[in-house]
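Worksheet for the structure shown next.
Apart from one protein chain that is not included, each protein chain of the complex appears where it belongs.
After this line comes chain A, so read on.
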Amino acid sequence: MFRNQYDTDVTTWSPTGRLFQVEYAMEAVKQGSAAIGLRSRSHVVLACVNKAQSELSSHQRKIFKVDDHIGVAIAGLTADGRVLSRYMRSESINHSFTYESPLPVGRLVVHLADKAQVCTQRSWKRPYGVGLLVGGLDESGAHLYYNCPSGNYFEYQAFAIGSRSQAAKTYLERRFESFGDSSREDLIKDAILAVRETLQGETLKSSLCTVAILGVDEPFHFLDQEAIQKVIDTFEKVPEEEEGEDEAEAGAAQPAEQGGAGAGDVAPMEM
């Protein structure tokens, strides 16, 4: 995509029927670090790569709980993502208050998509620069949706967004047909394996990824470091010294702790 004379305004069409500002917003999603979602009939798992600005800082929070039955993973401009997560939480809690019943995720994503569409049709606004993987429960079971800055939304069995997500998508494409009947544990394993694909060579450690799960009898929650490391240990063939170091890190990082643990690695912040 090259710069051209039709891309200044979001309300300007190009002669070929494209809105370049919207497409540029979608580029922003591709720049963010990877986020992955997959679902079975009863569970949805969201996973993301923890990217930090520098070694000194903590990593950005990219997975948010919207309600007990809905979670969202974002990629792109995390500030936009935070604002939209707050909107989703607001919609969800208002519905719960009025109807004493959880908001069906299918309706939430439509509200979200309509909100994004507004920004593609006002000259004084800009599109949200964030892609959202929304996982949640409905009357009809577990669902995973992808909401785009363009205001489109799609339902998926499994999906990945952000940088180097193509590698994860390739992995998921090979396996997605079995996800529907996957057990909870297999689904988590597949999510972490998909994250590993996006790292492309880097050793997979539990400190590098955040995983969250929700299901029919399981409210949304994050998996703690030890649980993730256990899954990693089942498939990662790691030399002795590094493995010892990883286990020490996993042991030292308490679920609720925020501080750094181990050599230079920062423990993710738990909700």
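As a convention for this text, contacts are C-beta pairs under 8 Å (C-beta built on N, C-alpha and C of every residue); 3 or more make two chains touch, one makes a residue touch a chain; residues count from 1.
Here is the rule we use: contacts and distances are computed from a predicted model.
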| item | value |
| --- | --- |
| Chain not present in the shown complex, as UniProt names it (candidates "Histidine-containing phosphotransfer protein", "glutathione transferase", "Proteasome subunit beta" or "Calcium and integrin-binding family member 2") | "Proteasome subunit beta" |
| Residue, one of A:R41, A:R86, A:R107 or A:K230, that touches the chain absent here | A:R107 |
| Option touching the unshown chain, where A:E55, A:E139 or A:D217 are the choices | A:E139 |
| Residue of A:Q5, A:S54, A:T98 or A:Q200 in touch with the missing chain, whole complex considered | A:T98 |
| Where the missing chain touches chain A, by residue | 97-101, 104, 106-107, 110, 138-140 |
